[in-house]
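One protein chain omitted, others in place.
The first chain written gets the first letter, and so on, giving A, B and C; residue counts start at 1 in each chain.
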Amino acid sequence: MLVHLQGPWTPLLGRLTLQQIPFHVPILVVTFIVVAILAAMVLAATTYFGKWGYLWREWLTTVDHKKIGVMYILLGLVMLLRGFADALMIRTQQAMAVGPGSPGEMGAVHGYLTPFHLGQIFTAHGLIMVVFAATPLLVGLMNIIVPLQIGARDMAYPYLNALGLWLTTAGAALVMMSLFVGNFAHGGWYGFVPYFELPYSPGVGVDYWMWTFQLSAIGTSLGSINLIATIVKMRAPGMTWMRMPMFTWASLSTNLIALTSFPVLMVALALLGLDRYVGTHFYTAGMGGNLMLYNDLFWVWGHPEVYFLILPAFGIMSEIIPTFSEKTLFGYVTMVIASFAIGGVSWGVWLHHFFTMAAAPSVNSFYSVTTMLVGIPTGVKVFNWVFTMYRGRVRYELPMLWALLALFLLLVGGMTGMMNAFASNDYMWHNGLFVVAHFHMMVLVIAASIFGAVEYWFPKVFGFKLEQKWGKWFFWFMIIGTGWTFVPMFFLGFAGMTRRLDYIPYTQWSPYLHIMLVGMVFYVVAVLFFVAHLYVSLRDRVKNRVGADAWGTGRSLEWMTHSPVPAYNYAFIPHVNVLDEWAWRKENGLTELHPGDYEGIHMPKNTGVPLFLGMLFMGLGFALIWRIWWLALLCVALIVALIIIRSFDRDTDMTIPAHTVEQVESGARDETSVAMPTAGVRGGTVIAHSILQSGTSGISGSTTSTSPSLAPMDR
Amino acid sequence: MVLPPALLTLGGCSNNGLYLLKPEGLISHTFYHYFILDVVIMLLIIVPTTLLTIWAMWRYRKGGKGSYDPAWSHSNAIEAIVWGIPLVTVGVLSYLSVKAIYDVNPYNPGVIAKAQKVDGGDSVEVDVIATDWRWLFIYPQQHIASVNQLVVPVGTPVKFRLTSTSVVNDFLIPQLVGMIDVMPGMRTKQALVADKAGTYIGFSADYSGAGLSWMHFQTKAVSAAQFAQWVKSTQQSPQHLSYAGFNRFAKPYIAVGGDQQTFGKVQPGLFDYVIGEVMHGKVWRTPMAMTENMVNYMQKQRAEQKAGDY
Amino acid sequence: MTEHMQDPLNHPEVQLANGRAYLASFIISMLLMTVGLWLAVTHITTPLGTVLMISFLAGVAVIIQGYFILHMDISHAQVWHTVAMVLFLPLFVVTIGLTAWMFHGLYQRTMIMPPAASSMAHMSPMSH
Partner (left out) sequence: MSASAAQKVDPAHATLWARHYAGHDMIGTRTFGFWLYMLTDAMVYAALFATLGVLSHVVNLAGGPSSSAFINPVYAYGQTITLFLSVLIYGYSMVALKNGNRGGVIGGMFVAMLLGVVYLVISGIDIGNMFAHGIFPQVSGFLSIFFTIIIYHALHIIVGVVWMLVMMIQVAREGFSANVVYRLINLRLFWHFQAVIWVFVFAFVYLQGIVA
C-alpha cells in the first residue's frame, strides 16, 4: 500500500467488505428494492417478448449515429430523473431542518438526512445533471442531427462513436452503483481540495466520483473528436462553411471547446488521483502542494464546459425559432461569429469561479471584465432571435414554446450572470444561493432547449410527432415550478444563505425554503405530465405519423430525407446550393427525392467491441475505486488486447445493395399521400410530406446477425 | 411566476433575513452601492429587451397583424445596434466593476484606506484560524482569543489575517464584509469597519465537511469602551491556549451548541506557527467513523470535551 | 463511407514523406539541444539569461520539427491539421500564461513562510 488507508484492505477484495453495503439506511434499501423490481421487469419483458436478439443486433452493437444518439438521450433522461430525485431530497431536507429546534428523523440530527448522506446527494445531483444528464442529452442530439444537417451518411468514426456512448454509460453505471455499494463523494460536484484528499475524505466516495467523472470525460472527448472531424471532413458537396445550419455551427464550436478543455479536467482529476493513490503532493496544503492549483485546473475545464452545454442550446433555439417563425434566421453571419466569440472568451474567464481566492485586484479585474465580455455575443444572439420573429409568422407549437421559454430564462440568467461577473457582488454571495439560482436559470435554458429539441426532432427520428395536449401541461407546470422554486432562491441569495447546508441555523430563511417546496411539487407534477405525454404519444403514434418535413416549414437538410431516417440517411447525397437548402428547394418546387437509379451504399458493420470495452472500463473503474489491484490489471490487459485484436479485424464494412435501398426508398415513398401542407411555404408544394396510411412499416430490411435492419427505428 | 415574489413580500417585511440588503459596514455599504448601480444598468437593457420580445411574439404571431416578409434577414443598422448596446453596457459595467474591486479589495480596501486617511486612528488586528469546524479569533495585540465569537469596536478598522488548519473555508459576515478564502498553509487578509453596534451573523461559506452547517459565529460590534471592557474581562479568563493545547483544540469537532469560549492568554505567534506546521505536512485527519455516523460521534465528543483547558 | 478505390499509397499524406527533411530536422534539433545543454551546464550567462536562451532554442526546435516532421503547412492535405493546431496554440499560452500570472500573485499574497515557524518548532509548551 502506498498510502495510509483507514479501514481494512484485503488483496482479493480490496477495500470491499460487507459493511460497505448500506443495509442500515432505509432510503437506500427502498431505492434498491424499487430499482431491482424495475430491472427484473425490464429483463423479464425482454425475455418474454423475445427481444434479446433484436436488442443486441439493433441497439447494443449498433454503430448507427442515430441509434447511438437515441441511446445517449435515453441515458440522459434516466439520469435526469435520478438527478431530479436528488434535488427533491435536498429541498425537502433543507425545508425540514430549519432552526435548532427542528427534529431529526431516521438517525439524522435535523431533517431526515445525515450531513454525510446529504453531502452525497448534492454531489451526485450536480455531477449527474452536468455530465450524465445535460451532456448525454446534447451529445445525443448532436449525434443524430449533425450528420443529417451536413448531408453525411454517418459520423467520421462510427466505432469510436459507440465507444464514447458506452464509456459514458459505464460512468453513469458506476454512479448508480455507488448508491448500493459503498458511498459517493460528499463534498460538491466539482470537488474541493484538500477536502477530497485522503485525510479528510477517507472513504471510497471520492474515488467513485473521480473515476465516473474521468470515464465520462474520456467518452465526451472521443465524441468531440468525432463530431469535429465529421463536420470538417464529411460535409456534402456544395455544403460550404457559410451554408451550414446554425445547429451544426453551434456543434462545431461547442465540440472545439470540449476537445480543448476536457484534457485539462483529466489532468486535474488524475493529479488528485495520484495524491489519493500514490501519496504525491499536488494539492496538499503542506509538503509543497498547492491546493488552489486544483481549482485552477478544474475551472480551466469547468468554465468552457458551461459553454459546451449552452452553445448547443443556442443552436437548437436558432433552428426552432426560424422554423416556427416561417422565416430565415436573422443575422446568420453574426450568429456564427457570436458562437465562436462565446467559445473563445470562455477560455479566459475561469478565475471567476474563485474570485475569493485572494488573487491580486488586477487579476480579479481582468477576469471580471473578460466574464462580462461574454454578455456581448450572448446579447447579440438574443436580439437576433427576436428579429427572426420580427416580420415572421410565429406559430406557437410545442418546440417553439420551449425555445421561447429558453429565451426568457436566458434573459434572467444573463442578467444575474452579469451581476455575478461584477466581482464585488461575487465577494458577497460567492458559494451562495444567488449563484446557485443563477446557474439553475442557465441550466434550465439548456433543459428547455433540450425539451424543445426533443419535440422538434422527434418526428424526424421516429416518424411521428409527439402529441400536444399533455406536452403543453408539462410545459406550463415546468414554468410554474421554475418560478416558484427559483425566485425564492434568488431571495435566499440576498439573505446570504450559502450552498450545501444540511441544517439551516436561521429561522428567518424558512419561509423561502417552504415556498420552494411548493415549486418542487409543481415539478413533480410536471414530471408526471411528461410521462403521460410520452405514453399518449406512443399510443397514438399511428395517428401522428408525419412525412419528411414534419413541421411543414423545415429549412435545413435534415427535413429532406424520410422520417424516420433510413440507416444510410440519404439514398442520394444532396448537392447543396444555398443556406437553408430545403427551404430553397421547396420555394422552387424541387422536392423530388428520387433523381435516378439507386446505387449500393457502403456502411460500417455493427460490432460488439465498444460495448465490451465499456464494460471493461467499468470493471477497471470499480477495481480502482475499491483498490482491487488484480482486477484492475486484468481489465487493463483485456482492454489493450481487445483494442489490438479489433485492429486486426478486416471485416468491418458492408455494402447495402442497390435493390435493398430501392426497396426501402419506395416503401417510404409509397406511404406518401397526396395531402399537401400549405404551412406557409411560399411557392411550390411539399411532395415529401406524407401521412402514413397504416401502422405497419413498409420498410423491412434483412435482419441477419451481421447486418442491421435498415428500418431506422423500431416502430 | 408572479405569485411567489408577491408571497415573499407579504411574508416577511419586518425581519426577512435578507442580510445582504441591509449593510451595516463600510465594505458592505460599498458593495451595496455598486450592486444597485449594476442592477439598474442591467434592467435598462433587460426590461426593454423583454418588452421587445413580447411585442414581436404578439405582433408577428400567425394570423396577427404583422406584415410577413420571410426574405428579410439582414439589416446593417440593426446589426450595429445589437452589437453596440451590449458593447456599451459591458464597457460601463467593466469600468464600475474594476473600481469596485479596488474599493473592496480585501488586502487593502480603497474605502477603508480613504477613511483612515481622513480619520487617522488605529485599527484592531484579529488573527483568524478556522479549524474543523470552529472559528478561533486571536487578538494578538491583546493576547486573548475567542471561539465562535468575534467582538469588534464600532467605527474602527478591523484587520484580519486568516488561515485554516485542515480544509478551505470562506470567511463571511453578510452585513459587514464579503468572503475571503481561508486556506490551510496560506495566509489571507480581510478588513472591515462596522458602522453600527449590533450582533451580526457570520459563517463559513465554503464546503468544509460534515460540521459546516454548525460552523457559524456571532459578530458583536460594540462601542470602543465596551470593547476595552470585553478585552479586560476576557484577559481574566483562567483558560489559556498553548500550541499543544491548540493541537487538541483543532481536532474535528462539531460545535452543535454554538460552543463559544474565551482564552485569557494565548501563546504568542500561534497563528504563524500553525501555518508553518501545516506547510510542513501536519494534518488533523477526519476519522472515517465520524463522516459515516456523525450522530454517535457528536455524542461521544461532547461527553469527552467539556470546555477543557487547552 | 464510400472509399477511394485508388491505391492508398497515392494518398498525399503518404506522399509527403521526405527523407531529407527528416534528416535536417534531426540534425538541427540535435544541434539546438546540444547548445542548450552546453548553456545549462556551463552557466555561461545569468540564470535568467540561460532560461530565456533555452526557451528560445526550444521554440526554434519545435518550429523546425513542426515544419519538417509534422508537416505543418497549408497544402491541401495538411491545411486542417494546421488550422487545428493554430486554434490550440493560443489556448496553450492562455492555460500556462494566465495560470502562472495568477499564481505568481497568489504566492506573494498568501504563501508567507513565517520566519518564526522554524524557531518555534522546538518551543516548549507554554506553562501557566
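Brief remarks on what is shown
We adopt the following convention: a residue touches a chain if its C-beta (ideal position, glycine included) is under 8 Å from a C-beta of that chain, and two chains touch if they have at least 3 such contacts.
Everything quoted here is computed from the prediction, not taken from an experiment.
Interchain touches from the omitted chain, evaluated on the whole complex, reach A, B, C. Within the set A:L141, A:V193 or A:A268, the residue that contacts the chain not displayed is A:A268. For the chain missing from the display, the contacting residue among A:G14, A:G286 or A:P564 is A:G286, taking the whole complex into account. Against the chain not shown here, chain C presents residues 1-4, 7-9, 11-15, 17-19, 21-23, 25-26, 29-30, 33-34, 36-37, 39-41, 43, 47, 50-51, 54-55, 57-58, 61-62, 65-66, 69-70, 77, 80-81, 84-85, 88, 91-92, 95-96, 99-100, 103, 107, 111, 113.
Touch with the hidden chain on the side of chain A covers residues 152, 156-157, 160, 221, 225-226, 228-229, 232-234, 236-238, 259-264, 266-268, 271, 274, 278-282, 284, 286-290, 293, 296-297, 300, 328-329, 332-333, 572-575, 577-580, 583-585, 587-590, 595-596, 599, 602, 640, 644, 647-648, 650.
Within the entire complex, the positions of chain B that touch the omitted partner chain are 70-74, 279-281.
By definition in this document, only the chains that are shown with their structure count from here on.
Centroids built from CA atoms put chain C at 41 Å from chain B. With centres defined as mean CA coordinates, chain C is found 35 Å away from chain A. With touch defined as above, residues shared between interfaces to two or more other chains in chain C number as follows: 109-110. Multi-chain contact residues, meaning those touching two or more other chains, occur in chain B at positions 107, 183, 185-186, 188-189, 279-280. Interface of chain C with chain B (complex): residues 109-118, 120-121, 123, 125-126, 128.
On the side of chain B, the complex with chain C involves touching residues 107, 183, 185-189, 240, 242-245, 265, 267, 269, 272-273, 275-277, 279-280. Every residue of chain A that touches chain C in the complex is listed here, in rising order: 153-154, 232-233, 256, 260, 264, 290, 292-293, 296, 300, 347-348, 351, 357-360, 362-363, 601-604, 653.
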